[in-house]
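The structure's right below; bear with me while I get my questions together.
One chain of protein is taken out of this complex; the other chains stay put.
Coming up: subunit A.
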Amino acid sequence: MVVGLSAAEKNYIAGGIAVDLRSDGRGRHHFREFSIDTSVVPQANGSARICLGGTDVVASVKAELSTPPSGRPNHGKMEINVECSPTAAPEFEGRGGEELSMDLSRALQRSFLGGASGAGAAIDLASLSIVEGKLCWMLYIDGLVLSSDGNLLDALSIAMKAALSNCGLPKVDIISGTSPEEEPDYELSGNPEEFSRLETSLVPVIVTLTKVGKHYIVDATAEEESQMTAAVSVAVNKKGSVCGLTKRGGTGLDTSVLLDMISVAKRVSQSLLSTVDSEILASETRHNEEL
């Protein structure tokens, strides 16, 4: 994102960060206030929208029936894609947003999808299996950036976590074909009351630490991001395990600084996770009351 800043403004940002008082009044390790709204896309199995300051992203989960991945008959599949809409910035017009979209998609895939064996994925892939070796759920997780004011990756991870916990999979009745020789015959339950939820308590959130000058901050705005020398995005789940790591930016980081950043990310993520959980719960309750 191109942010035109004068030398004085740059100084102000760097100086504020140095004394732990940023231009919007936050400390170095404080997130902006955010609100989560779930079930925003009626056609999707699960969806959520998060407004984090001026950053606005939507995530949706669509489930389709598919065949299990080769070599892992008792697993389901997940796919993550991010799109940057030109509504967020005119630079994203045409193919302009593709590079950033790809960058964000890759970072999220690293943190959510686990290794090549499917181990360490955000959702237990075995829970997506329906008939071993024959039938499973394929989850398409799509992120859409509508408005951008920094920290897109963290916002997308929160939106995807919320969308996954909002996701309902319809019940599948297997009529016949559970033995290995037969093709399975199934029926999707038409009853909207019959659905199952995903186990999402261990889905991570990403906390990005942006290094400006000597210090690093969480939840940087677009102005602050323009001043960064390096950034480290750490995906942490509720247990405190690091699920993925991405470093961006040109400058190299000292190993001790890196380890320090990871421990800060772990600490920040725990309070963030509890805020996210309560926001998701609040939104779900709101929707249930409306019905």
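Keep in mind that, in the parts below, a residue touches a chain if its C-beta (ideal position, glycine included) is under 8 Å from a C-beta of that chain, and two chains touch if they have at least 3 such contacts; residues count from 1.
Going forward, contacts and distances are computed from a predicted model.
Can you pick, from "SWR1 complex subunit 6", "Exosome complex component RRP41", "AP-2 complex subunit alpha" or "Ubiquitin-like modifier-activating enzyme 5", the UniProt name of the chain not shown?
Of "SWR1 complex subunit 6", "Exosome complex component RRP41", "AP-2 complex subunit alpha" or "Ubiquitin-like modifier-activating enzyme 5", the absent chain's UniProt record names it "Exosome complex component RRP41".
Among A:23, A:66, A:147 or A:229, which residue is in contact with the omitted chain in the full complex?
Hidden-chain contact among the options goes to A:147.
Looking beyond the chains shown, say which of A:13, A:44, A:169 or A:218 touches the absent one.
Of the candidates A:13, A:44, A:169 or A:218, A:44 is in touch with the missing chain.
Take the complete complex as the reference. Which residues in subunit A touch the chain that isn't displayed?
Listed in rising order, the touching residues are 41-44, 47, 54, 56, 58, 60, 62, 64, 81, 83, 85-90, 93-95, 140, 142, 144, 146-149.
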